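The other protein chains are all here in position, but one chain of the complex has been omitted.
Right, chain A next:
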Amino acid sequence: MATVTFDAATRIYPKSDRPAVDTLDLEIGDGEFLVLVGPSGCGKSTSLRMLAGLEEIDAGSIRIGDRDVTEAPPKDRDIAMVFQNYALYPHMTVEQNMGFALKIAGVAKDEIGRRVAEAAKILDLEDYLGRRPKALSGGQRQRVAMGRAIVRNPQVFLMDEPLSNLDAKLRVQTRTQIAALQRRLAVTTVYVTHDQVEAMTMGDRVAVLKDGVLQQCDTPGALYDRPANTFVAGFIGSPAMNVVTGPAVDGGIRLAGAVLPVPREKLARAAAGTGKVTVGFRPESLEVAPAGEGVPVVVNVVEQLGSDAFLYATLGADDDGDVLHTADVVVRTEPRTAAAVGQTVHLRVREECLHVFDPVTQLRVD
């Protein structure tokens, strides 16, 4: 078990002037499950590969425990990795795949057998030890890849989108299994995914990256409740948070001719430079208000999910045509009383759920 520290770690690919990972500072606690999440090309996989030793570190350093591993070869870092495509050795059986690292390390045969059997039991693979990867289903291959990591009993698990090749149902199932397994083994784990649902459900903490820069690293609840900037606000949560920019007026932001109340102090600070303000509100924090109150929107599409209904709507035109954002708004409502397409609905935001951002820096205003 060990902590992992990224200390201003930077990776610049050859023939590229923009760093793939830009001065990443990150502390991962002992036994913690940390998820790196972000859109494709955000540097999350590169960060993981830097930790694995598969990518060079151009500046800064990485420590595992107290040991600086910046220059250490992968095999000396005491880590195990689960690859997106599992990277199972096709000509080896499940047993040989799981025991390969121990065999290379010169561990005695019966010891290898014991540890492989133990891991196979945990992962429910005992009946498949003699099979080759080709003869396994996707879910079984995924478990073998996990088993290969477990057998080594490493200080850190690295997982690079290990669920992305599974179908939706199996992914949800495996997600909880991996999370439970990690809690049980209590091994420090760094997990990369582009799926924010995976990130929110699995991680002790979630680090959101964009363009190689760490945006925010916090618990799933804090990311959801207090996103540090508009990017995190829009990335975390499904459907995404509505983020709109409009002119600051007395008491709030003017949207579609109506005024959405914004706390005075936040409004003043956000609108200080430009006279405009950016607000964010989640689909689930919107309420339908009686006509005459709230912000009017026109419903374009209604999605019935059974438990919820989602209205996809457009902000009505402003009096003076000053809508800065071509704002589409998503609203969660009760499925039974959902509005019809084409109808105008008036919306209210529960005040404690309104997020205010600076329209220039995109940063959160508290």
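In this text, a contact is a pair of C-beta atoms (placed from the backbone, for glycine too) under 8 Å apart; a residue touches a chain by one contact, two chains touch by 3 or more; residues count from 1.
As a working rule, contacts and distances are computed from a predicted model.
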**Complete:** Matching the hidden chain's UniProt record against "Autoinducer 2 import system permease protein LsrC", "Cellobiose ABC transporter membrane protein", "Glutamyl-tRNA(Gln) amidotransferase subunit A" or "NADH-quinone oxidoreductase subunit L" returns "Cellobiose ABC transporter membrane protein"
**Prompt:** Of A:Ile12, A:Ala59 or A:Ala101, which sits in contact with the chain we cannot see?
**Reply:** A:Ala101
**Request:** Can you work out which residue in A:Ala59, A:Ala87 or A:Val259 touches the chain that's missing from view?
**Result:** A:Ala87
**Item:** Touch residues of chain A, complete complex, unshown partner
**Value:** 52-54, 74-75, 79-81, 83-85, 87-92, 100-101, 104-105, 132, 134-135, 148, 152
